[in-house]
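Note that one protein chain of the assembly has been removed; the remaining protein chains are unaltered in position.
Moving on to subunit A:
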Amino acid sequence: MTMVKNNSLPKTPSGVSGLDEITTGGFPKGRPVLICGSAGCGKTLFAMQFLVKGITEYNEPGVFMSFEESASDLGKNVRSLGFDLEQLKSENKLRIDHVHIERSEIEETGEYDLEGLFIRLGYAIDAIGAKRVVLDTIESLFIGMDNLSILRSEIRRLFRFLKDKGVTAVITGERGENSLTRQGLEEYVSDCVILLDFRVIDQIATRRLRVVKYRGSTHGTNEYPFIIDESGISVIPVTSLKLDYESPTDVISYGLSDLDSLFTLNGLYRGSSTLITGTAGTSKTILASYFAMASYKRNEPVLYFSFEESPEQLLRNMDSIGLNLRPAVEAGLLHIHASRPSLQGLEMHLLLLHKLMSELRPKTVIIDPISSLITIGSSSEVRGMLVRLMDTLKTNQINALFTSLTHNNDNVHSDPTVDAVSSLADNWINVRNENRKGTRERSLLVVKARGMGHFNGKKEFAISNKGFKFKEDNL
């Protein structure tokens, strides 16, 4: 709650990792929040996490009123996320009330109200001193009922009741055809509305979240991807709102003295990002591996995303040029993560990267090649993702290196993958192969290096079993 500024709305942490950054502090304290989305988008889980984290992390007891699932079903469904509802119930921190309505038994015989619901809710809140309440999904009440106007006015009264009780309430609602919720709950809950979405694009499923409305508070307006895994829901606020990261001035070695010598400061700035472009077989992976090795030599952890080679294959291939990465792996400093780019959506890769970054705290991140990711998304999506990725790496002052496969030896600028990354990268090295008199000549060119001078000519090099070396008779 340190983020709450003067004069701004008091807020309560949502318990959903990443969401509080988007909403600058969490949910509006003591007010209802509407979470809406279509079936299976994670509403119940979202609500449950708000409640459980409220108890375990902020010591705020909570009441879960379920209009759909029974208490035992709920318990089973969230057990896989490590939420032990029975334990919390026995500690008197959590109450689950299953509102079970048998439609076939009900006859409407005149005017009625929802006082029974109010009393149950009030009783449960008072019994454990609840600060948080979930109503999941209150719209179930409307199913099969004739007199909807009574229900509407009662729901309105219910939200007032919740405000009077001073509890922060999460109300879930099923997405309607023309409105956010079937019964137009968004008209009653005017303070904070969050929309969850579950989409399949090109056979890849992505969950997204958007803050539709947040009265009296600034919030990020983008769609943010979120994942549900064994630790619950996490939202990654991938675009930080400002460009205010620090720029370190110390210089690190690339890991190859030859390469370092091309830069006036004899290396690269710490926390800068480097792009290596080239056609197939121009030794991009080799250059990336040297960069990984340099991090190991500095005794700094490095995370290597390999989208084309398995860790074992990478190690073997680097062995063949005398670059032994195994000690780095054994020391736990080099973590190679290999996966197929098409296995998950772009955002999922990004989330995974975030997760691994927060677990391993690497000082260097290598993505080899980033062009594999680019091929699985539309270009605007990819660019957005790369901006967010660069942002994250910059904010954490992580040295980044991306390789990118290009198809045109001469005009790399026209390559869409390069176009997406090159303007974001601080340093850009292009490697190429040329057929000259029947032999293949390898060369590299530093295209740019932000904030320092660099050698402008082409440098020829060779790769042997002793590794990378500039040719003596360089032009």
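One rule holds for everything that comes next: a residue touches a chain if its C-beta (ideal position, glycine included) is under 8 Å from a C-beta of that chain, and two chains touch if they have at least 3 such contacts; residues count from 1.
Convention: contacts and distances are computed from a predicted model.
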*Per UniProt, what's the omitted chain called: "Spore maturation protein A", "Circadian clock protein KaiB", "Sugar phosphate isomerase" or "ABC-type quaternary amine transporter"?*
"Circadian clock protein KaiB"
*Out of A:Glu105, A:Glu230, A:Glu330 or A:Glu472, which is the one that touches the chain we can't see?*
A:Glu105
*For subunit A, which residues lie in contact with the unshown chain of the complex?*
97, 99-102, 105-117, 119-120, 122-124, 141
